[in-house]
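These notes are about the structure you will find just below.
Only one protein chain is missing; all other protein chains are in place.
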Amino acid sequence: MTEIVSLEALAADVQPGQSLAIPVTGVSMAGTAALIEAGARDLKLICVPISSMQADLLIGAGAVSAIETSAVSLGEAGGAPRFNAAVRAGSFALRDSTCPAILAGLLAAQKGVPFMPIAGIVGSDLLRVRPDWKVIDSPVGEPGKVVVVPAIAPDVALFHAPEADRAGNIRIGRHRELAAMAYAAKRTFVTVERIVDRNLMATEDSAAGVLPSLYVDKVAVAPRGAWPLPLWDEYPGDDVEVARYAAMARSEEGFRAYLSGFLSQRKQVA
Amino acid sequence: MTEIVSLEALAADVQPGQSLAIPVTGVSMAGTAALIEAGARDLKLICVPISSMQADLLIGAGAVSAIETSAVSLGEAGGAPRFNAAVRAGSFALRDSTCPAILAGLLAAQKGVPFMPIAGIVGSDLLRVRPDWKVIDSPVGEPGKVVVVPAIAPDVALFHAPEADRAGNIRIGRHRELAAMAYAAKRTFVTVERIVDRNLMATEDSAAGVLPSLYVDKVAVAPRGAWPLPLWDEYPGDDVEVARYAAMARSEEGFRAYLSGFLSQRKQVA
Amino acid sequence: MSGERERRELLINVIAGLLDGIRHVAVGASSPIPAAGAMLLRARNERAGKPPVRISILGSQEHNFFTNGAVEVFDCAAQGRVDAFFLGGGQIDGAGNINLVGTGTYPATDVRWPGSFGSAYLYHLVPRVILFREEHSPRVFVPKVDFVSAAATTPEVRRRGGPHALLTNMALFDFDRISGGFALRSVHPGYSPADIRANTGFDYVEPASIPATPAPDAETLALLRGRIMEELGETYPAFARAMQQAA
Partner (left out) sequence: MSGERERRELLINVIAGLLDGIRHVAVGASSPIPAAGAMLLRARNERAGKPPVRISILGSQEHNFFTNGAVEVFDCAAQGRVDAFFLGGGQIDGAGNINLVGTGTYPATDVRWPGSFGSAYLYHLVPRVILFREEHSPRVFVPKVDFVSAAATTPEVRRRGGPHALLTNMALFDFDRISGGFALRSVHPGYSPADIRANTGFDYVEPASIPATPAPDAETLALLRGRIMEELGETYPAFARAMQQAA
């Protein structure tokens, strides 16, 4: 059953060496700050299917030993400076992917199968740098080559959502990739804007947008927990702040200064 | 884009020889009556993943030349008499399956891949009677046998739902297997209790339970369109009627009598 | 046995015992006795301060923890998140294989049953599958099923799931996954081990001494006739009414 815990307790339960799945919408920046505060290290990031400032912060803080992603970018604010620097320096194991392949890997774990076939990809150099991906002859139907990717079962999935109820059901709306992460992951930790008293599973309409507590191990309250990234139906992204990050994080020193300010700012919100 | 049509027009557009996917919840009994009225024949039923009175009626009416299903049963009312009789008589091509294999076949079509791996099944005689299913060595990870099933791409998916909006978005709530049918099918026809003026995609909560009009080809209004089967949030099943069917359909003559009454009753509702 | 209500109460009580220790059990939409067993365990755990039990009733709108459609219970089992499930069978054989398809030669079977449902899959994936078939007769319990809907043991693949026990109107058997067969655990009041042997078409291990299946104690009966019947009535109103009428 779902435990409702403090942000610190949630972060403290992510162990070195574990793989951590993080999304592109519903990003737990509060959880990210708490992980860095807790001295997280040797994380194997799985970006579902890409990441922006969250991955860049964790990389800059030295918490990441491996990353599987289809892209890391600050969007309008440009490239991800700490990711790019780490790639050049070879500071982590890099597993480049393509968005639907990461989603397919999670789906394989969701279904308890070792692999998932996926359309396209043939001809891409990704096949060259991902020896864990295979091209097979389709075992059924007309002869033809098909790419298969291995299952991705993250140790922990971490995301941020508007609401949890007391039972640990999470309102995710249409953002079903958050459910996909949770189905595939061994454990799922969620930060939320607030905990509500009503049962989110009570009506068909409400339940349709819910990740059931069955998949949720820990919930922590973190108001404005996605900031400076957006949270649907709650607040837009703080583009000025992300641009400020992009500028400062160009240098190691600038990044350190930003990070220290970011961590104390997150503490004030909490 | 979605067309809003009459029930007759919807039914008339299902062609002989086409495969027709039908669900277990959100059953279009109104559409079924209209198909029988329109003289539907040579249908290849795909039950997602089982069926009850709907398949039995279509079989009894002589409209079915093939069926892929994990079960046909009237539930509390007992076995499906016309299905059972047709199996004994060998009146159609029978493709026995198991629930998750049908869902996996649809998923393969949803993802544009020729097959889908699936856990379990090894040891079942289904593998013997389904030569289109294969057991392969997993191409990735630890050595091990895995069953793969071919994609199922129905020509038409047909179901019943509470509401459509004017754009053809359909409220399906948590019944995401209805979306899975539509994703996989070449065309999707939906009967609904009513058409509403509001935009079902307007809010995150509402949209979470919606099949987008992108996947919906035809919508027809059919009040109490699932009767005598239940429709979530709208009406319970009419167990007395289903039991009456079960009793009458034991004989070919009884079935004919029931069918004739059923068709005129459905007409009165419409 | 003294009557229909007592018969059912004994089965419900046995099922609650078989489920002890699980966190999540899935129950078919038309399985009131298994559902009642799960509800009894849930109520007991609550009273004893033990970990809560989650009961998913398939096809029920109210007792439904799922939000991803029909596939979710199967995915959930594949993820190892379903600890127990119930399967029946038109035929069940001594190797624990079940037949939900029909008798005779496939496809034009002499008797056709509904079909395999999810059995071929769930039998592999749910650790504690309880075979539950009330009718105890040689036509059900056969040496070898005519069609294997789902196989109990498959040494050629790794699996976490399979049969745990077989419960009938007459007896309770354990299943041994190593030997791949059943052993008689207890015989319900009113029957003897010889009755079981006479009505079982397959061979099984029979220990020298076979206890009687314990009937529910007073506390359990109070729970069953009160809270459990109330909970059950929400999903299985006809069954709950029949239980009360049988009293």
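Letters are used for the chains, namely A, B and C, taken in the order the chains are written, and counting of residues starts over at 1 for each.
Keep in mind that, in the parts below, contacts are C-beta pairs under 8 Å (C-beta built on N, C-alpha and C of every residue); 3 or more make two chains touch, one makes a residue touch a chain.
Predicted model only: the values in this text are computed from it and were never measured.
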Query: Who does the absent chain touch among those shown?
result: A, B
Which residue of A:Met29, A:Val48, A:Val113 or A:Ala220 touches the chain not shown here: A:Val48
Message: For the chain left out of this view, which of A:Gly31, A:Pro100, A:Pro114 or A:Gly225 touches it?
response: A:Pro100
Query: Looking at A:Glu8, A:Glu76, A:Asp132 or A:Glu252, which makes contact with the chain not pictured?
result: A:Glu76
Query: In the complete assembly, which of B:Met29, B:Ala104, B:Val210 or B:Val242 touches the absent chain?
result: B:Val210
Message: For the chain left out of this view, which of B:Trp133, B:Tyr183 or B:Trp227 touches it?
response: B:Tyr183
- prompt: At which residues does chain A meet the chain that is not included here?
  reply: 24-25, 48-50, 69-73, 75-76, 79-80, 83-84, 87-90, 94, 96-101, 103, 107, 118-126, 129, 144-145, 174-180, 232-233
Task: In the full complex, which bits of chain B touch the chain not displayed? Write them out.
output: 1, 109-113, 179, 183-184, 201, 204, 207-215
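In this text, only the chains that are shown with their structure count from here on.
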- line: Comparing each chain's Cα average against the average over all protein Cα atoms, the nearest is chain B
- request: Going by C-alpha centroids, which chain is farthest from chain B? Tell me that one.
  value: A
- request: Between chain A and chain B, tell me the centre distance in angstrom, where each centre is the average of that chain's C-alpha atoms.
  value: 36
- request: Could you list which residues of chain C touch at least two other chains?
  value: 61, 66-68, 74, 78, 125
Query: Among the residues of chain A, which ones contact at least 2 other chains?
result: 111-113, 204, 207-209
